[in-house]
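One protein chain is absent from this view; the other protein chains keep their places.
Order of writing sets the labels: A and B. Residues in every chain begin at 1.
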Amino acid sequence: MFDLQSFLNELWIARWAVLFGLGTTVAISALAIVFGSIVGTLVGLALTYGGRFLRLAVRAYTDFVRGTPVLVLVLASYYVMSTVGINLTPFQAGVLALAVFCSSHVGEIVRGALQAIPKGQMEAAKAIGLTFRQTFLWVLLPQALRQILPTWVNTAAEMVKASTLLSVIGVSELLLRTQEIISRNFLSLEFYFFAGALYFVINFGIELFGKYVERKTAVAGQG
Amino acid sequence: MGYTLNFDAVWRSLELLLQGLALSLALAVVAILIGAVLGLALAFALKSKAWWLNRPALVYVTIVRNLPILVLVLFSYFALPQMGIALGKIESFVATLAVYATAYLAEVFRAGLQTIPRGLTEAGLAIGLTRGQIRRSIIIPLMLRNTLPSLSSTLISLFKDTSLAAAISVPELTFEARKINVETFRVIETWIVASLLYVATCSVIAALLRALERRLAIPR
Partner (left out) sequence: MSSLLEIQGLHKRFGTTEVLKGVDCAVRQSEVVAIIGSSGSGKTTLLRCINMLEDFQAGRIVLDGEEIGYETRDGVRRRKSEKEIARQRALTGMAFQQFNLFPHLTAAENVMLGLVKLKRMSRDEARTLAMRWLDRVGLAERADHFPGQLSGGQQQRVAIARAIAMQPKLMLFDEVTSALDPELVGEVLQVIKGLAADGMTMMLVTHEMRFAHEVAGRVIFMNGGVIGEEGNPKKMFLAPQTERLAEFLKSSSFN
């Protein structure tokens, strides 16, 4: 059933394809996380401190993104962008979709963390004469980060998982490379298993890292 | 830009989209029902003191949660036949989503079980109920109430995951949308309508579960 000998042979033949696929997967995930986190932080700030209209608009954005399957975001980004005259490669369109997805997640995480900080903190900071900017940077942000970081690391694992969806629009990441390899050698069981194992190792690594971060960021005497 | 919105073509295909949505919902409901039963069993296994129960359960949950669902979908449909397990597209996808749902719901239920005070089990034992009776009459009803909010978000995310069935050509909403997109070239309109259908359905699921939560809330 599981043909180890031919699998190892085929794996050796396909080693570069696998490595490039893995590299592409990592690149997609990393870019999506970086852009998504920058936008997501702004989204979180807007949701917490924004005026009425800004909050409403940003809330509509996050609700819309969170109610839409990532695959639909990916396909829409791929087809729609070229229609409106923005020519993106499948890679760029995919990263854009994942970054949008990531931003709505990070936005919620940031908002949740900022709103969890007791009101008294802001008042105490005002009382000693700090400006909003100073209060945010030196009082609120450090506290929020402790709550944000562990969840944010989990979002990274979500991005790695979501990166597989780019195979549908023809981005040669790990899953599409795997499918191509299988179409040559028909070892579907072996190579899907192998791809699954690679994804598991990456995501489990991220999960363990997340738990480590959680322990490190825990404030002594709290929780 | 030279692109003017024209929804005519999409309206004409609306029935197709709605059929797709119905199939999406059906896939989600069946998978979730299977996943809920298995996930509940798995949650009790996770909480069990017997290592031969809690270890395998933890391994299952950890593996499934760390795999991209698309890999599982393709694996079940393309690789399992190599092991002599050949399922149709729909059966294969429902089974995969159920496998996924089981792992996520097990986590949700496990967290819910942890909120039930031990004293309630003891009170049940003290009047002579067996552990099975206590689970059915006390623990599960309370746990389901406690977990409704996270159950709601899990259900919504599983519903969204049905879009992956498009990857193995199951004619659900995403598949139909892509088809209409390619056939009519009304790209923007198609995806706006498809996303709105998803967003609206998610909102309805969330609203229904919130209503259920209010209905089941224990007066105090």
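Convention: a contact is a pair of C-beta atoms (placed from the backbone, for glycine too) under 8 Å apart; a residue touches a chain by one contact, two chains touch by 3 or more.
What you are looking at is a predicted structure, and each value in this text was computed from that prediction instead of being measured.
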I'd like to know which visible chains would be in contact with the absent chain if the whole complex were considered. B
Sole residue of B:111, B:138, B:199 or B:212 that reaches the chain not shown, by the stated touch rule: B:138
Using the touch definition up top, pick the residue from B:5, B:50 or B:127 that touches the left-out chain. B:127
Tell me where the left-out chain touches chain B, residue by residue. 117, 119-120, 122-131, 133, 137-138, 141-142, 145, 218-220
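Just so we're on the same page, only the chains that are shown with their structure count from here on.
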How far is the middle of chain A from the middle of chain B, if each middle is the mean of its Cα atoms, in Å? 21
Would you tell me which residues of chain B are touching chain A in their complex? 1-3, 62-63, 66-72, 74-75, 78-80, 82-83, 156, 160-164, 166-167, 174, 177-178, 181, 187-188, 191, 194-195, 198-200, 202-203
Contact footprint of chain B on chain A as seen in their complex: 1, 63-64, 66-72, 75-76, 79-80, 83-85, 157, 160-165, 167-168, 175, 179, 182, 188-189, 192-193, 195-196, 199-200, 203-204, 207
